[in-house]
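What follows is a single structure, and I will ask about it in a moment.
Note that one protein chain is taken out, while the other chains of the complex remain in position.
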Amino acid sequence: MNTMRNPGWEWLMAQRWILPALLLIGFGLAFAIPEYNLLNKYVQLVMMYVGINIILTVSLNLVNGYMGEFSLAHAGFMAVGAYTAALLTQKVLPIADYPGLFPLAVLAGGLMAALLGLIVAIPSFKVRGDYLAIITLAFLMIVKSVIENIDYIGGPRGIPGIKKLTTLPWVFFWTVATIWVVRNFVYSKYGRGVLSIREDEIASDLMSVNTRRVKFLAFMVSSFFAGVAGALFAHLLQFISPRVFDIIKTTDVLIMVYLGGIASISGSILGAVLYTVLLEVLRPSNFAALVSWLPDVIFDPLNQYFIRHLGVWRMVIMPLALVLVMLYWPRGIMGLREFRWFVPKRDLDAHHRHVAHGGSHDAPHGH
Amino acid sequence: AEKTIKLGVIAELTGDMPAVGASCRNAAELAVKEVNAAGGLQVGKEKMKVELVVEDNAGKADQSAAAAQKLITQDEVVAIVGPNASRYAIPASEIAESEKTVLITPWSTNPKTTMDEKTGKPKDYVFRACFIDPFQGGVLAKFAYQTLKAKKAAVLYDVASDYNKGIAEVFKTNYEKLGGKIVAFETYTTNDKDFSAQLTKIKDAKPDVIFLPNYYNEVPLQVQQAKRLGITVPFIGSDSWGSPELLTLGGADLNGYYFSTHYAADNAAPVAKKFIADYEKAYGAKPDDVAALTYDAFGLLFGAIKSAGKVDREAVRVSLSTLPDYKGVTGDMKFKADSRDPIKSAVILEIKDGKFTYFTNAKP
Amino acid sequence: MSEGIIYWLQQTLNALQLGSIYALIALGYTMVYGILTMINFAHGDVFMVGAFFCFLAAVYLGLPFVPTLLLTMLGAALVGVMIERLAYKPLRNAPRVSAIITALGVGIFLENFTLALAPYPKNIPALLANATWNMGGVSISSLQIIIILLSLGLMFVLDYVVYRTPVGIAMRAISWDKTYVPLMGVPLDLIISVTFAIGAGLAGAAGTMYGLAYPVIDPYMGIMVGWKAFISAVVGGIGNIRGAMIGAFILGGVEIMVAAFFPSTYRDFVAFTLLMLLIVIRPYGILGQPRTQKV
Amino acid sequence: MSASMAGIEDIQLEVRDLEVHYDGIRALHGVSFTVLKGEIVTLIGANGAGKTSILRAISGLMPYGGSVVFEGQSLKRISAHRIVGLGIAHVPEGRGIFGNLTVQENLRLATWQRADKGEIAADYDRVFAIFPRLLERQHQLGGTLSGGEQQMLAVGRALMSRGRLLLLDEPSMGLSPRLVQEIFRVVEDINRSGTTVLLVEQNANRALRIASRAYVLETGNITLSGTGRELLGDPRVKEAYLGG
Partner (left out) sequence: MTLLTATKVKHYFGGLCAVADFNLQLQSGELMGIIGPNGAGKTTIFNLITGVYRASEGSIRLRDVELVGKTPHQITALRVGRTFQNIRLFRDLSVLDNVRIAHYAQVHYSPLEALLHIGRYRREEQRIIDNSHRLLSIFKLEHLAGETAKNLPYGSQRRLEIARALAIDPELLLLDEPAAGMNPNEIDQLMEFIQWIRQEFKLTILLIEHQMKLVMGICERIMVLDFGQTLSEGPPTVIQNDPKVLEAYLGEGSIG
């Protein structure tokens, strides 16, 4: 709460028009970039990954950060969304004739995932903590096993040749939609209910919060967007298989959530961007390009002995960086804090009604 | 500065199959070093040096696609070699196809890698250096039924792995077509180390032969555990056995078993002998089949670039698909006009005295 | 004996062996898990490092079984204590989940660091003569017996330590709330480090035994094993030594028996569904008790 | 008797200019006081005055500025568990019972630093003589005890560690009137048998009655001090802490 007190920053955070403005510019760019090839396709692809990862991270944060559970099922929901959407576009919907039906497929993927979210939501009424973590893990394994055993959807071979329907504007749209909806959820009575469950479930129930309903909604919203992300992912990669959605995928999303910070939308965005971009930047050739301004005497040996081998070492450096970040910010970089841009004005005002002008801080835990 | 030819490699350096990635990178670097040592590649009138860009895909499908996209758009490579496993090769191949850049996967045996799902036709730009699953499964079924005279067979395979499952199923179909009986068709999941339940079941079914279309790091465990349970019938395997590591890991347990693969080191052409010696000198280990196939993928590429006479993606594609018979480490190969899968034959090796020995050539 | 019974007996034996292998790992896991109530993602990777130490000791130093085992345990314990001091201790007062994620990071680091040094799988030589006996169609190996006995023995030792000795009482006190533990005169840091050392040492021992039972090792071998240890510990009841043992046997039993009597393709599906039901029915594990928290 | 008149050897605990911070906010602003051997000294003060913080600092549970000297030895850089070994026992606010340990195990844990087996056995008897209820509940889990039983256990535990100085943080909180009387009686007994007591209490009336000396703490500063009787009669104390 005290890291960002400089006046310039304060001023910036207080400008409510910036976010809508960024949104507009973002949409413009999302259309313009692929249209006019403003950035090369590799950068475009990475941008789409970033978007999908933001969707995953923000939605997982709802359960793992705001609600304080430790769900490992996210990749499972993603798989459900991916397979549902891919089957629709490949086998059911006449996508070839009407590419405009793609959003329907994505929506269906999300809804299917939300439906299966029940499998996790219902035990969560009774089971908490690490015991619930096991249930989510089991869910993930079950999803994987079921997909592997259905030959109609490719079994372990997966579904190749999915039409590439995911585009930068679509990714941008869904990313914004996710952020918007999750943010709305968080700043509603249900969102506060989720927070209170994290803090003290019994007290929450005794303060009139319908904890079942709240958990139910939180799991549904979370798994819905995981499904959406899966659907987009399938139509970007053009190939899915059960392996794509294994525990490693969940681990990636977990890292992004906790790196960015629990119970923070801005944190999740930050975490997803950092993690995804860093993994790409640390590619040997990218890294070499980044430091190519170094004089040859330094660059050449550096490149020869270190950068060229970064291929393996980047996976050593990444977790180290994660550990360091966690030691420094135990709740993640933006843990329990929020850029004020994301906080509804009403909430901001309510907390600062009697605080003298300017003596503010970032809203705690996003309120 | 002098002009260079940039070639990309996507390898599984980290993730679930790092050994495959390491072999692939090693062989790629060896191939390029040799060409450059000879002054470069003859393209048209000039000799051009080859520059290699190696990317890791971390054993992830999305990173495979990202790596492919990066190599093509950012590094502007002429062609790509890799990834090896089908589940990584497929997403990379989609990018290569839409970006009109040649991609040769050394080791992906899934038929779908080189096929366009929408049209059912082969992809234009995606090639492979190996044979495909149905071919191998057929070869092995015939070998088991006719050569080994086994009337009852059992299969144990990894149900979560596309490769294993693919071959297992082809084997089953072909074997039954020949008149054999599959008495047990058992599965496990990647990373399992204990197969006792399945093997006990297999023992109960009393097969004449057991087929293990599994990777060389799992096969020794499976064979050892089977022996411990008192199973005495022979085992056969597929090209995934074809790593010298199998012998280090499995030792004498594997003597007397057979598997199909791409080439036989002891019955190899001079190119192969030279490659094996060079590789051993450079890396202190015998090359496995991924290394050999990667080396051949580069051989194919070099040949195609040379005969194209210019460094141009489209030209490379055209000349690759019309390349006359290429004599590689893993045998002679050639692409048919309507296919991206090389015509090549398989060999059956026997494990004898802790060594791979040539047993027979096999055509389906 | 009829074939059916032989089959049954053999599968039961298989289940026992797999269960004890899981138990070997779960016991060390649950020690640390019990006192810090932290999902120790790195445990599986310390186990992996242990297996690699075993490989080094056996192959490069050419040591026989006992010194290899001791050296491995020592090495793993050192790694464990180092991890605790550098990565977990600074987070002792932070939310529980921070340490979990740090552990995850440490685990991935260990995996890939090992990978950078050893990209190819390694083979653990047979340090123990492994005799196999055939008893009326059921085969039993000496290694199997050793592993089963070892895990049982360890369970009793640990159970004694945790429930009967002052160190054990201190460990349990820490697991309840460490704030006031020093007021009892108990050196908190030391006890936690000792617990980590024991846990990691056990992981090392498990790595060795696992390496002997399944002699192919690779840098990622700890991931799945770590999850299984976690499952065992939770199913048995968090922090409960006997529970971890039972959890491990349940897991091993379910995996083997499902594969034995159903089509093996359904193994994961059935096993994990059963697991899910089990937790729903017993939300605090088999032997676990809800933390009595008065309202 | 005041601190300045006492001989050096009589001073058991000397606190000088104690400062404590929470998240950068200062909770104690240089508190100084002394406790002589054999005394009961009580600290009274409103909620949040900093009483608990003082005790926590003394027993090494939190970092502080200033100095704390116990029997001539500075406690500044000594870790909490060693301080127990030096002879300070602390019954923390909220009792700090280990809910998953039995009564007996809770008691046993407190003997961690002791090697004198025979005397430990005698101390068990002593504790059970003072709190017969604990004997009855020996094998019950600490977490299921009632509030009063937990308080008894907490004091019993402190006795087991054989401190020469006993820090008590609101021992009467949440207890029935009867038990409150009992606890105060036990505190006096313990004191009489030679243990110095530093007592923090809300129940100022009672605390002042048994105290040799007392200090009044207000928002991190000591504002008044004197003997128990003096303060009991002081109108300022009456108005602020003894109620109408």
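First chain written, first letter: the chains are A, B, C and D, and each begins at residue 1.
The rule is simple: a contact is a pair of C-beta atoms (placed from the backbone, for glycine too) under 8 Å apart; a residue touches a chain by one contact, two chains touch by 3 or more.
Just so it is clear, the structure is predicted and the values come from calculations on it, not from any experiment.
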item: Omitted-chain contact residue, chosen from A:127, A:217, A:240 or A:334; value: A:217
item: Residue touching the undisplayed chain, where the options are D:118, D:194 or D:243; value: D:243
item: Hidden partner chain, residues of chain D it touches; value: 23, 44, 46-48, 94, 144-149, 170, 173-182, 202-205, 239-244
item: Chain A residues that touch the omitted chain in the full complex; value: 181, 184-185, 187-193, 195-196, 198-200, 202-211, 217, 221, 336, 344, 346, 350-355, 361, 363-365, 367
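Throughout what follows, only the chains that are shown with their structure count from here on.
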item: Between A-C and C-D, the pair joined by more C-beta contacts; value: A-C
item: Computed distance of Cα centres, chain D from chain C, in Å; value: 43
item: Euclidean distance of C-alpha centroids - chain A vs chain C, Å; value: 32
item: Distance between chain centroids, defined by C-alpha means - chain A, chain B (Å); value: 36
item: Residues of chain C engaged with two or more neighbouring chains; value: 112, 115, 119, 223, 265, 267-268
item: Residues of chain B touching at least two other chains; value: 13-14, 18, 159
item: Contact pairs between chains, per stated definition; value: A-B, A-C, B-C, C-D
item: Chain A partner contacts - residues on chain C that touch it in the complex; value: 37, 39, 87, 90-91, 94-95, 97-98, 100-102, 104-109, 112-113, 115-116, 119, 223, 227, 230-231, 234-235, 238, 265-269, 272-273, 275-276, 279-280, 283-285, 295
item: Chain C to chain D touching residues, read off their complex; value: 166, 169-170, 172-173, 175-177, 179-180, 182-188, 291-294
item: Of all residues in chain B, those that touch chain C in their complex; value: 13-14, 16, 18-19, 21-22, 159, 186-189, 191, 193-194, 196-198, 200-201, 204, 217-218, 220-221, 224, 227-230, 245, 248-249, 251, 285
